[in-house]
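For this depiction, one protein chain was excluded, whereas all remaining protein chains were kept in their positions.
Up next is chain A:
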Amino acid sequence: MIINYCIAKLNKFLASQVKRPSVRYWNEPQKEDKSRDGENTGEAAVQQDRRAKKRKQKDETSKSDPFPGSAPIPKDRLQKFKRKDKITKPPRHYRKLKQVITRSEEASDLALKQAARFDLLLPEDAGFLEGDEDEDTCTISQEDIAEAVDITSGAKYFNLKLTQFGPYRVDYSKTGRLLLLGGRRGHLACFDWQTKQLMCEINVMESISDVKWLHTDSMFAVAQKQWLYVYDSNGIELHCIRKFNDVLRMQFLPYHFLLATASATSFLQYLDVSTGKEVAAICTKTGRLDVMCQNPHNAIIHLGHSNGTVTLWSPNQKEALVKMLCHQGGVRSVAVDKMGNYMVTSGMDKKLKVFDIRALKPLTSYFLPAGASCLSLSQRGLLSAATGDVVQVYRDVWSTPVTKPYMAHRVRGSVWGLQFCPFEDVLGVGHGEGFTSMLVPGAGEPNFDGLDANPYRSAKQRQEWEVKALLEKIQPELISLDPTDLGRVDRATFEQRHQEKVQSLGFDPHAKEKFVPKFKKKGRSSAGAVERRKKQVAHVDQRVIKMFATSCRINK
């Protein structure tokens, strides 16, 4: 439609240039249409024809807009913002219902259309690397790319040679401005990686297993040898959390303000960063937990285990929501894409597998000769896999079977941490000899949400964002496998609800007390008398039970 529109405009322009009176702009696009795909646009063409006729009639009297109404919205864009299918309308006689439904449909239609229309305001587009005729993009070296691109982008490729305290874990802040490096041997540094401005650099004098930024740029958590520590961006220790011991991996859920930690003692713990309380501590009973990732779509934590399974956890349930057998050996790394559709795992069996985690089905499986130790997915869906000291980047692992990587780069020392920088075409690699910032064209999301994660925000904006984010904090109870569960009617039966209540309270609030006959003197509390008195009440209880049973049946 848009193309037609453009062509028509162009033709109009041409016609006005050449001044040919007989040629009309509405005659041209139809031919184009028919030649391109006659079947699909035939109807549209007919319609246009009719419109043209109408226009012809009208043009005699006055000049009017040749394209009346609002501009059409492309279908794919509509599809992008679509939430759920419409339901069939109720029969006519449910007037009120019909009215409510039509209103809500109208509203959601408007919302959909507006969102699709305003998608136009996201002007940036992601680029990608393109090789020459018979040149593989994976053979292009980082130096070449850095030379070819502009200076600012070229400066984003750099190496930090930190041989003393490696290997390094890496974490970018949510906006992608700040970088946090945690060396295995206690080296901790955070800096603005674009300006290379160091904010703090300390040595915690303990081994560090993982580092993670918290909700703002001013706080980060460090999993040290024994406890979990929180530092501010000046390197001042804010907290030492003794409840969290032997933490190996951490994930921060930004909208829930939860720090999820996986420990060597097979505990998965959740710390609410806004209140400082431990939300949940789950014993997974699966041994050492050193593979962890989060699903950004529904805030579910994925853990990889040595028996080849990947388990999915929420803080609300003591058992794994889902347990998938993914590999024959142990799982070495897990990554989930931004939309929460795909999960990529790599295992000891040197395989790289892609799963559709909505359907929990395997999609594709690749064999990597060296096996991937670290995986990371970018915002645009590029997959980086570290095999030994080589970092490979793949494009479109789930949609089309890939035979060779999109990019590859060799770093010094084995890779320990790997993360794509948000909103930048940069991949940060922490390895035994320091840190390497790689250029990966097409990795980052080109359009950022200024109200969510704005890389260019000022201090004032950051403060405002923090307040708003805290106000909009999602409670941990709302974490579930399907985030749309909240918008669903609870279909539990009365019995189920009662059971849950009993379980949560520890006693049955509706239970009737057992009748204990009062003790009476003068020999009236003889066993026989007591039994008689009990019998007098017995039929009442019977009736209550019967009533309850019937009510249950009715509820069912």
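In this section, a residue touches a chain if its C-beta (ideal position, glycine included) is under 8 Å from a C-beta of that chain, and two chains touch if they have at least 3 such contacts; residues count from 1.
The rule is short, and it goes like this: contacts and distances are computed from a predicted model.
Student: Name the chain not shown, per its UniProt record: "Electron transfer flavoprotein subunit beta", "Trafficking protein particle complex subunit 3-like protein", "Ubiquitin carboxyl-terminal hydrolase" or "UTP14, U3 small nucleolar ribonucleoprotein, homolog C"?
Tutor: Hidden chain, UniProt protein name: "UTP14, U3 small nucleolar ribonucleoprotein, homolog C".
Student: With the full complex in mind, choose from A:101, A:200, A:219 or A:248 the residue touching the hidden chain.
Tutor: Of these options, the touching residue for the absent chain is A:101.
Student: Which of A:111, A:148 or A:283 touches the chain that is not shown?
Tutor: Considering the complete complex, A:111 is the one touching the chain left out.
Student: Using the touch definition up top, pick the residue from A:220, A:342, A:366 or A:420 that touches the left-out chain.
Tutor: Residue touching the chain left out of view: A:366.
Student: Just checking the interface: what residues of chain A touch the absent partner chain?
Tutor: So the residues of chain A touching the missing chain come out as 43-44, 47, 50-51, 54, 58, 62, 64, 68-69, 75, 83-87, 90, 94, 96-97, 99-101, 103-104, 107-108, 110-112, 114-115, 118, 136, 138-139, 307-309, 314, 316-317, 319-330, 348-353, 360-371, 387-390, 392, 400-405, 408-410, 413-414, 432, 451-452, 472, 477-478, 480-481, 485-492, 496-497, 500, 504.
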